[in-house]
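Complex shown without one protein chain; remaining protein chains in place.
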Amino acid sequence: MGWLGLFNYWIVVVLMMIGFYTVVSRGNMAKKIIGLNLFQTSAFIMFISAGKILGGSTPIYREGIEVYSNPLPHVLILTAIVVGIATTAVGLALAVRIHENFGSIEDDLLSEDDSDDETST
Amino acid sequence: MIDIGLLSFLVVIAIAVVRSRDLFTAAMLFAIYSLLSSALFAVLDAGDVALTEAAVGAGISTILMLALLALVPRQEAEAPRPNWPALAVVVLTGSVLIYATLDFPEFGNPENPVQTHVGPYYVQETYNDMGIPNMVAAVLASYRSIDTMGEGFVILTAGLAVYALLGTRRRKPKPATKKQESQKR
Partner (left out) sequence: MRNNGILRIVARFLIPLIMLFALYIQFHGEYSPGGGFQAGVVFAAAWILFALIYGLDAALDIVPERAMYVLMLLGVLIYAAVGVAGVVLGGNFLDYRPLLDDPQYAQQFGIVTVELGIGITVSTVTMLIFTMFVQRRSQSMQIEDSQTEDKD
């Protein structure tokens, strides 16, 4: 594959892994949600670059344009973006409630709280 | 050339988002990340997707993160630097995925399998069937209309879930137990 395409997909993989690392290694819930969104956006970039045709143009019918990019990945990613924002909103609402009930949104402090419960009963 | 610059910028900003401990900084950098990826979508000929990502990612997602930051502490706890098991898993997964990208079809080739299966039908027949130029809107609202209805239901469910979580009045917290007080000291 040409150098440009390979670079494109490798950067997508790098972004995906950065998002994955954020979700796995950071304990703060807000940071995890941001990491999840990083992961999602990199997957969108992969789909959109798979649907591109070099020399094509936006899939809106106009006079004089012969080659259009494939509209199907665009439809899929449109739905995915909106579903992503929906899950982000629910995740943030959950983080608010957890903070109200337990006092923090850090994983380490929350699991300390749990282990104290276990040893006391 | 533009997309090479944009992609490199995206990597730099993503690393900065991971490493910043101040959540406000992370939210603002994430808004910039969404805006740059929207510019990348525009360069890759995806007009509708660029508009949606700019409006949703750089607009609503940022405002919701800031609304969260009004309610939770702004600083993240210190993480052990670096987290070696997580880094090992991430590097392993990344190398497997990079090995997989070597098998991808060529970037931008009109003969790719994804371009020759159902796509040409939509490109050629949309204006004859529907009379509207925007192929993405035609596919979204007419050819694949049930998926969009499901998406409307997902949005509705998200609204109902946030209402169920945050809509009831907050009760006064019970007086703190001795264990919680000793932890805070």
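Note that the chains take the letters A and B in the order they are written out, and that residue 1 is the start of every chain.
The rule is simple: a residue touches a chain if its C-beta (ideal position, glycine included) is under 8 Å from a C-beta of that chain, and two chains touch if they have at least 3 such contacts.
Predicted model, so just to flag it, every value in this text is computed and none were measured.
Partners of the chain left out, restricted to shown chains and counted across the full complex, are A, B.
Shown as candidates are A:I53, A:L78 or A:I105; the residue that touches the absent chain is A:L78. Summarising the interface, chain B meets the missing chain with residues 47-48, 50-52, 55-56, 59-60, 63-64, 67-68, 70-71, 129-134, 136-138, 140-142, 145-146, 148-149, 151-153, 155-156, 158-159, 162-163, 165-167, 169-170, 172-173. Contact between chain A and the unshown chain involves residues 58, 60, 78, 81-82, 89, 92-93, 96, 100.
To be clear about the criterion, only the chains that are shown with their structure count from here on.
Interface residues of chain A, counted against chain B in their complex, comprise 1-2, 4-11, 13-22, 24-28, 30-31, 33-35, 37-38, 41, 44-45, 48-62, 67-75, 77-79, 81-83, 85-90, 92-97, 99-100, 103-106, 108-109, 112-113, 116, 120. By the touch rule above, chain B contacts chain A in their complex via residues 3-4, 7-8, 10-11, 14-15, 17-18, 23, 26-27, 30, 33-34, 37, 40-41, 44-49, 52-53, 56-57, 60-61, 64-65, 67-69, 71-73, 76-77, 79, 82-83, 86-87, 89-91, 93-94, 97-98, 101-102, 104-110, 112, 114-115, 118-119, 122-123, 126-127, 133-136, 139-140, 144, 147-148, 151, 154-155, 157-158, 161-162, 165-166, 170, 173, 179-180, 183.
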